[in-house]
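One protein chain omitted, others in place.
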Amino acid sequence: MTPDELTQPADNLLDVERTFSERLAYIGRFFWRDKSGIIGLVMFFLVVFAAVFSPAISPYNPLKQNLRDSKMLPAWTAEGSWDHPFGTDNLGRDIFSRVIYGARVSLTVGFFGVLIAGTLGMVLGAIAGYAGGRIDSVIMGVINLVLSLPYLLFVVFIAAILGRSLINVILIFGITDSPVFARVTRGEVLRIRESGYVESAISAGARWPRIVFDHIIPNLIGPLITLATFEMSAMIFYEAGLGFLGLSVPPTVPSWGNMLAAGRKYLTSYPWIATFPGLAIMFTSMGMNLLGDWLRDVLDPRLRRSRK
Amino acid sequence: MTTILQVENLVTRFYTLDGVVYAVNGVSFNLQKGETLAIVGESGSGKSVTMMSILGLIPIPPGKIESGEAGLLLDDPPRDLLRLSPPELRRVRGGRIGFVFQDPISSLNPVLTIGEQITESLTKHLGLSREKAKAQTIKLLGYVGISDPELRYKNYPHQFSGGMRQRVMIAIAIACSPEIVIADEPTTALDVTIQAQIVELFQRLQKEMGMAIIWITHDLGVVAGIADRVLVMYGGRVAEVALVDDLYELPQHPYTVGLLGALPRLDATDTKRLVSIQGTPPDLLVPLNHCPFAKRCEYAFERCRAEIPALRPVGAGHRVACFYDLQKGKPRHD
Partner (left out) sequence: MQRYFISKLGQSVLLLFGVLLLVFVMVRITGDPAALMMPREASPEDVEAFREAMGFNRPLPLQFVDFLSGAIVGDFGNSLHFKTPAMPMVLARLPATVQLAGVGLLMAIVVGIPLGLVGGFTPGSLVDSVGRGLALLGQSIPNFWLALIMILFFAVRLGWFPSFGRDYWNSVIMPAFVLGLPTMGQIVRLTRSAVLEIRGEDFIRTANSKGLEPGTIYTKHVLRNVAIPLVSVIGVQFGYMLGGSIYIETIFAWPGIGQLLEQSIGWRDFPLVQAIAIFTSLVVLAINLFTDVAYAVIDPRIRYDT
């Protein structure tokens, strides 16, 4: 998530030509944009659905080994069978079932990671923006430190120290990603403080809770939801990467990263083992990025364009 | 008196997502050699769009110039600005007609020296060599009242104050000795004392260079001081046009009366700003088939709500678009 992504102007939505075909093309473009958001939403919901209903959807126990049926090809190849749509891995486990269960790990990490990062970040950012002075400098100093580090390297470093567990992974992302949320929150709090609105509201008798709920939160909610979407997608990405290096959840857990790590060994002879978890990551990430782009255009008040 | 610019029936619209904005709806006026024509009217009345349309500066799309003519009458044969090819139009912009915009802060390129931003105009239109253009630029900077022009030549816009930047903008506009300078609210963004200096600068330049100025403003106090004629715009149309003294003495359009009524007497110096009149400005999203001012007009009668008044002469050089005769206190008959 870089600043430019937050300030990218909405596409030239005002470009309307008069001729029928151009107008049609314009509407097509506009619809494409909206549609891209809807596509993103559908993709995301599919992943959520897979995660929630994994036991019902997956035909096999993802952990069940069956060495007799190992390394089976996907169903649509000549040697494949629809018993195992995506084939089986080196231990004869059903890849389709494992991909479905993998969504659970990814979404759990993404959801709780963003929950922690968002809560922590909002609190820190609000304190920094509200208190100002020395407290602000200290919090901002830490935020700048974390944001200027080579992120992936430090995540790998911490994960290597803490050891493989779901809780550790969630905590790592929750804590290291909170500065991003803190920065946005602080910026918004400062902007509202400086707008002079607060003084006038206080002099008119409003109390802080009222100001927070009526003005600060409504202004923050759009940017934060957008940010949460992008950050969740990033966490899912990083979790898979850690898994690939053998640093995320324990090796027995069917996560996309673990599957990739295992499939890598058989890349040249049984490439599908590594292909499907990779496609699953890409599917999820693409859906969330499309959704995030769309949310940003729709929710970010700075981008909402009036006619003038 | 020679007419140098003749605008006829200019119509400009914007095709936005919210619908069509009827910004300029048949504006006609002329400009005499060496005169100052003030254009007044409340926000959104189409002043800027009119002027930018003439030079092809509105963004297309969403904008579109639907019809009209803008004749440069000094040319032989006269040419229509709205129908020039892009290269021909570029030769007019900056070369024959200079433009000064309202906000000198955002109107200069922050990463180019101000010297560069003036010279590029000189090399383009006058074909000067770089050294000659530089010497000329330094002269111009001094001419518009910037001290140490040799040093300032190399400075960037952010190193200048707002008033100084507006002087730079003026230097850009007059660089190639244009016959016409269009100044779109050139003082609105500036402090009051600086405003007076900029007005003076314009008056001096006009006296020395003899160009015609179109001065768009909200400030009726300035209008009285510098304009020869005044054009009052309302809802994308011309409401009234007259010599400045005639307009102040005998305004013929109820809207003009409202504007002047809102103006404190000339001896009161503090706020000469245009105070808004009762009611809201017209919604430009709907095409009108009646007088745009009818809803706010205390003299309006049925005809005003059924027909669009045309501009008609009511005195020497005085024309008004109104069905009601304020002098006689009754509807006009024609």
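Note that the chains are named A and B in the order they appear, and that numbering of residues resets to 1 at the start of each chain.
To be clear about the criterion, contacts are C-beta pairs under 8 Å (C-beta built on N, C-alpha and C of every residue); 3 or more make two chains touch, one makes a residue touch a chain.
Remember, it's a predicted structure, so these values are computed and weren't measured experimentally.
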| field | Displayed chains contacted by the hidden chain, counting the whole assembly | value | A, B
| field | Hidden partner chain, touching residue among A:110, A:179, A:223 or A:241 | value | A:241
| query | Which is it among A:156, A:201 or A:225 that touches the chain not included here? | reply | A:156
| message | Can you tell me which of A:170, A:184, A:253 or A:274 touches the chain that was removed from the display? | response | A:274
| task | Decide which residue listed in B:95, B:142 or B:162 touches the omitted chain of the complex. | result | B:95
| Footprint of the hidden chain on subunit B, which residues? | 55, 57, 59, 89-95, 98-99, 101, 103, 106-113, 120-121, 124-125, 156, 158-159, 169, 172
| request: Write the list of subunit A residues that the hidden chain touches. | output: 2, 4-5, 7-9, 11-12, 15, 25, 29, 141-142, 144-145, 148-154, 156-158, 160-162, 237, 240-241, 244-245, 247, 260, 263-264, 267-268, 271, 274-275, 277-278, 281-282, 285-286, 289-290
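The criterion applied here is as follows: only the chains that are shown with their structure count from here on.
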| Cα-centroid distance, subunit A relative to subunit B, in whole angstrom | 52
